[in-house]
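Just one protein chain is left out here, and the rest sit where they should.
Let's turn to chain A:
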Amino acid sequence: MKTIQVSVVTPDGPVFEGNAKMVSAKAKSGELGILPGHIPLVAPLTISAVRVHDVDGKTQYVAVSGGFIEVRPEKVTILAEAAEIAGDIEVDRARAAKERAEQRLASNKQDSLDAARAEFALKRAMNRIDIATKR
């Protein structure tokens, strides 16, 4: 069966490398499903889970904090500022981050920049918790 090479790269180094028969990701414009031989494509991603369906029929979840996806016929590269494989997520830490973000969000409603940042952090934390429970 044809497979496609997948790598998830962050500034702190590669997070995931492997082969897959399909990759699905959530781009800003909507859900993307990528099979081997896809035309070259670049798209920004939302804070979400990238799902890598590997040859044995198993699905790997990788939490990404935005970034973008670059697709070539034989290779998919995801560049995100932070990414974690579902198995590596520390749920306690994500919960703590979620609480912190919620507190910040509740305490300063006037400062729009800070609020936006807190909301962003909240989204990231919820995404991680979500994915960690799926594994």
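We adopt the following convention: contacts are C-beta pairs under 8 Å (C-beta built on N, C-alpha and C of every residue); 3 or more make two chains touch, one makes a residue touch a chain; residues count from 1.
Here is the rule we use: contacts and distances are computed from a predicted model.
> For the chain not present in this complex, what protein name does its UniProt entry give, out of "Hydantoinase", "ATP synthase gamma chain", "Cyclase family protein" or "Sugar ABC transporter substrate-binding protein"?
"ATP synthase gamma chain"
> Given the contact definition stated above, which residue among A:79, A:101, A:118 or A:131 touches the chain not shown here?
Missing-chain contact among the listed residues: A:79.
> Across the whole complex, list the residues on chain A that are touched by the chain not included here.
The missing chain touches chain A at positions 9-14, 27-29, 32, 39-44, 66-68, 70, 72-73, 77, 79, 81-82.
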